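For this view, one protein chain was removed and the others were kept in their places.
And then subunit A:
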Amino acid sequence: MAVDIGGLTLKNPVMPASGTFGYGEEYAPFLDINRIGAVVTKGLSLKPKAGNPTPRIAETISGMLNAIGLQNVGVEDFIKFKLPFLRELTTPVIVNFFGNTLEEYGEVAARLSEIPEVAAVELNISCPNVKKGGIVFGTDPKAAHEAVSVVRRNLSKPLMVKLTPNVTDITVIARAVEEAGADSISCINTITGMAVDIKTRRPRLANRTGGLSGPAIRPVALRMVHQVVQAVKIPVIGVGGIVRPMDAIEFLIVGARAVQVGTANFVDPASMITIIEGIEQFLIEEGLKDIHQLIGSLEL
């Protein structure tokens, strides 16, 4: 079940999606965290970030909208208060982060480089709230290239870059990111959406729009992972709507080297364990000795 995702070896290909597993400790009572491939933490920024006004979440059919606004404790409090728990884990820790400016991206990367317990980082260039000159970093190939380059220069660890689906052609961004030095790509982040309370005629999120996640987005995510796998040589991590083992297997078949499980953690905190066991079972049933026989086995 072991896979390599751009310089980082995981004992199995299943990890949480950033922002849906807190800093790990929130879910410690409900599953053996050391059994999952890695822990991915809530998006960090240089300074603490308060997030958006409420209501921040709304449920829709098979998906949820969120506009949390990247509330987080900031790098220094992360090191002081969250790292002690993560340090005790045997499974690798991947820290998701973002910056408000290019300089900030570089600064956070440099700070995270110094921390031995951080096995790899995941760079979020897909945050809808973070803009450079009016352009979200992740939606413009030049801005994406620039952000990844700055991080690359300041970082001595494996670098995973997380892409937004809110673009016309995701392969353009994927190639820009690869060229700028990313070791792997995770896709997708949430899809911008909206919901309205028909009685009050007000948006159901204070932010008006939010990011859609959950089973509702899986076909979109799968399509985009498929496209990105064709477009780049670096490993791709599939994210979006994975709930059951068969969902994860679909992503592996189209060529994802690993997967991240997000909203499903809220529904069933042990879902990642079920997914790991389900993939193992599937390999046995299909008579496959190595997960790499499954990865990218899509017949066209």
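Criterion: contacts are C-beta pairs under 8 Å (C-beta built on N, C-alpha and C of every residue); 3 or more make two chains touch, one makes a residue touch a chain; residues count from 1.
In this text, contacts and distances are computed from a predicted model.
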Per UniProt, the name of the complex member that is left out, chosen from "Dihydroorotate dehydrogenase B (NAD(+)), electron transfer subunit", "Catalase-related peroxidase", "NADPH-dependent 2,4-dienoyl-CoA reductase/sulfur reductase-like enzyme" or "cytochrome-c oxidase": "Dihydroorotate dehydrogenase B (NAD(+)), electron transfer subunit"
Which of A:Val3, A:Ile33 or A:Ile68 contacts the chain that the document leaves out: A:Ile68
Residue, one of A:Pro55, A:Gly181 or A:Gly296, that touches the chain absent here: A:Pro55
From A:Ala206, A:Val220, A:Ile253 or A:Leu294, residue that would touch the chain that is not displayed: A:Ala206
Candidates A:Val243, A:Met272 or A:Ile295 - the one touching the absent chain: A:Val243
For subunit A, residues in touch with the removed chain: 19-22, 26-27, 29-30, 42, 50-51, 54-59, 61-64, 66, 68, 71, 197, 199-200, 202, 204, 206, 214-215, 243, 263, 265-270
